[in-house]
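Note that one protein chain of the assembly has been removed; the remaining protein chains are unaltered in position.
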Amino acid sequence: MKHNLILRVTAKTLIPPIIIFALYVQFHGDFGPGGGFQAGVILSAAIILYSLLFGLDAAEKVITPTVARILASLGVLIYMGVGFATVLLGGNYLDYSVLADTQVAGQHLGILLVELGVGVTVCSVMLLIFFAFAGRGRP
Amino acid sequence: MMDYIIGHYNYWIAIFLMMVGFYIVISRGNLVKKIIGLNIFQVSVFLLYITMSTVKDGAAPIITEGVKLYSNPLPHVLILTAIVVGVATTALALALVIRIKEAYGTIEEDEIHEQDHSL
Partner (left out) sequence: MIVKHLSLLLVMLPLAAAPIVAVLPRGRLPWVVGLIVASSCAILASTQLSMVLQSGVISYELGGWAPPWGIEYRIDAVNAFFALLVSIIAAITLPYALLSVEKEIPEHQIPLFYSAFLLCFAGLLGITQTGDIFNVFVFLEISSLSSYALISLGKQRQALTSAYQYLIMGTIGATFYLIGVGLLYSQTGTLNMADMAALLPQVTELRTVHTGFAFILIGIALKLALFPLHLWLPNAYTYAPTVVTVFLAATATKVAVYVMLRILFTIFPDGFVASTPTGDLFILLGITGIIVASIYAIYQTDIKRLLAYSSVAQIGYMVLGIGFASATGLMASMIHLFNHALMKGALFMAVGAIIYRLGICRMDNIQGLGKQMPWTFAAITIAGLSLVGVPGTAGFISKWYLVSAALEQQAWVSVAAILIGSLLAVVYIGKIIESLYFKPVSETNTTVKEAPLFLLLPTWVLVVANIYFGLNTELTVGVAEHAAQVMGVVAK
């Protein structure tokens, strides 16, 4: 679809707001509806839209499957790392209250970090699934 | 009696979808259609949970001033988990179907059976 001007221009104007919206959903998740899972899916939707229009190779330049795989693992490890950090600080697993001076601040920080991990993993797993399916027909 | 039936309309919808999905899984020979049936089947269960959590006249479970009655948020959270599981299952099933198509050249169940038994 490289030559379809209308689609390309529309997509180019759409992709930045999609990414901004994903970040909003990600970081506003602890005040209102939202969170890592939704944000990850929205962010990956932006990249998938990009690759639908400019081709898989272009998208894989943005984020290669190897990087996506490492990020997917990293996200899970951030989540679990928060859990182990709370254990080391003397609380139970994933007991965010011990992360900061006050209980509220601790819960806040904990959920932010955990959701960040979720967001990273969901986004990269969605991309990995897309790359795996879309790249299947390639020689 | 009529009130009883109409009053529980949400359960009827959930059960109807459940049976539709289940029937598709059992009756269709096409592997992709089976996955679609499985999805409908799973989604009906999600609906069952969500309708269950609704409190009459309850607001969305976000703390706002002046609202006293909230719906039960726990089933929503449970279903969020179940949706993730459903997505993973669908992705895995579709990946398997692609591999089956490459190995057998077809995704019709009876043709696959024929090929396996003719060997």
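To keep things simple, chains are lettered A and B as they appear, and every chain counts its residues starting from 1.
The rule is short, and it goes like this: a residue touches a chain if its C-beta (ideal position, glycine included) is under 8 Å from a C-beta of that chain, and two chains touch if they have at least 3 such contacts.
What you are looking at is a predicted structure, and each value in this text was computed from that prediction instead of being measured.
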Touched by the hidden chain, restricted to displayed chains: A, B
Candidate in contact with the missing chain, chosen from A:87, A:113 or A:134: A:87
Sites on chain A contacted by the missing partner chain, in the whole complex: 69-70, 72-74, 76-77, 80, 83-84, 87, 91-97
Chain B residues that touch the omitted chain in the full complex: 18, 22, 25, 31, 34, 38, 41-42, 45, 48-49, 52, 74-75, 78, 81-82, 85, 88-89, 92-93, 96-97, 99-100, 103-104, 112, 116
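By our rule, only the chains that are shown with their structure count from here on.
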In the complex with chain A, residue positions of chain B that touch it: 62, 80, 84, 91, 94-95, 98
Interface residues, chain A side, partner chain B - complex: 32-33, 37, 129, 132-133, 136
